[in-house]
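With one protein chain removed, the remaining protein chains of the complex are shown where they sit.
Chain IDs A and B follow the sequence of writing; residue 1 opens each chain.
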Amino acid sequence: MKNLKYLISLIIGHLTVFKHIFKKPVTLEYPEKKIELNDKFRGEHAFDVEKCTACGTCQRVCPSFGTIEIEKEKDENGKFYPKNYSIDLNKCIFCGNCVQYCPFGAIKMTQNYELADEKKSTLKLEINTLKRNYFDNIIDK
Amino acid sequence: MDYLYFLYLELLHKWNLPDYIAMVTFPIIPFCFVAAALIVVVIFLVLAERKILAFFTQRKGPNRVGPWGLFQTIADAIKLLCKENITPEGTDKFLFTLAPLLAFIPVLVVWGIIPFCNEFDIISFSINSLLFVVIAAIPILGILLAGYASNNKYSLIGSVRSVAQAISYELPLIFVLLSIVVLASSMNLKQIVLAQSSIYPFCGYFVFPAFLGFVVFFACGIAELNRCPFDLPEAESELVSGYNTEYSGMKFAFFFLAEYAMMFIMCAFIATLFLGGFLSPLGFYVGEKLIPNEFLANLSVYFEQAFWVFVKTFFLIFCMIWVRATLPRLKSHQLTAFAWKVLLPLSLLNLLIVCLIKAVL
Partner (left out) sequence: MNVIISSVDFVYNWARSNSIWPLTFATSCCGIEMIQTSAANFDIARFGSEVFRATPRQADLLICAGTITHKMAPAMLKLYQQMPEPKYVIAMGVCTCGGGMFTDSYSVVNGIDKIIPVDIYLPMCPPKPEALLDAIIKLQKKIRKETILDRQKYIEKHVSDLKIDEDNEILVEDDGCIIVQEWGLSGELAYEF
């Protein structure tokens, strides 16, 4: 009797699997089609130099050590500005703390997640790359 | 076979060639056919398995290489050929090289036994169905040698499991084969196929009197092939990759090839025994009715018969992939218990039923 029960459930299982062959595949053809991302998606960084005062808050709240490097300098008016600013993607964990804590909203996150690269050095985002990201992705939107 | 030989002889006579050339060259032709068909079948079988498994899980499967992913397996084959061939330290070098060959070459031989059409069964003698069972067991020896020669504990456990499995499952397999022999009153596969012909289409197939035997044989076939759910010798979660853990590149490709070729042959064998082999399920051959020329009609009938063998075989292969997509792997003791406690009594029961049917009719 018990064996008969097993046999019936075996047949039901096979039929359930067979049903799926007639269904449409759910696969997303990735490089051609992409999922629409949420606005809050945390991707590659963008950086507005004009808003930044090189206060170093982002550096302090960053959970990984040595991700953000700032080299600050005074301009003629006595205001601080970042001469060099870099985010090392090899260490960044994309938590978004720097975006949240920045008092001037200088750092933003874009929706770019295709960051794979052959060289490790290019993954360190220098100030120019970050600026370009800002112009391309934040302002254009 | 005699008829084909006669045709070949006539062809050579047209070109004014002596008879002995025909005698020497004729056996080469079926062999070439077999070797070429084997490669083509395996290449598309692997692709078919990946595609069908993908459809069962609502995926798309390989579709980037060539149209509809048709060249995927060819890419795999070329890559495996070009890969570095590693022979690890501490292996028995001779046996390590011999094992894949021992697993692969019997498969080539077994191909000749299957009757693909009325005239095309290369190895044809009175008890060739028994020869199938005998030769189909040799790859297991190759697997055992692979496990022994690899000097790796996972390989050894995997191969020993494979042998234990083969011994348990060969018994019900042969009992079911016996029931078919009782039904057909012959051990020749061609005679078995011809015994299934009847005046009504597909009513004479042995799957009806020996349905229980069909199910048992199918389960045993899957176990013989070491496929899911009986893939204990290659269980990835316990033994890294079973008997082929230490094999790379070309040698692994041989195991791969042997496994899939054996899968095709096992399905062709089941189709021959139970589903009427090359007989048309329509009851007639299309070419026979349409083509007025007698010679061409005969030829078209042969192709049609081969076509039906392939259709039945691929239906069974589809079922095997279906089973693989559904069932999880059994445990070791469940596997042996299933063979001895369920399949063996069932096969004996099947033999009894078949004998009663044979006695009544």
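Throughout what follows, a contact is a pair of C-beta atoms (placed from the backbone, for glycine too) under 8 Å apart; a residue touches a chain by one contact, two chains touch by 3 or more.
Please read all numbers here as calculations on a predicted model, not as lab measurements.
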Result, missing-chain neighbours among shown chains, is A, B
Out of B:T245, B:Q305 or B:S347, only one touches the absent chain, namely B:T245
Which of B:V65, B:L194, B:V207 or B:L327 touches the missing chain? It is B:V65
Residue-wise, where is chain B in contact with the chain that is not depicted? 50, 54, 57-65, 69, 71-72, 74-79, 82-86, 236, 240-241, 244-249, 252
What residues on chain A make contact with the chain left out of this view? 25-31, 34-35, 60, 62-66, 88-95, 113-120, 123
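Heads up, the rule we're going with is that only the chains that are shown with their structure count from here on.
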Counting only contacts in the complex, chain A reaches chain B at residues 10, 13-14, 17-18, 20-21, 23-27, 29
Could you please specify the touching residues of chain B with respect to chain A in the complex? 52, 54-60, 322-323, 325-327
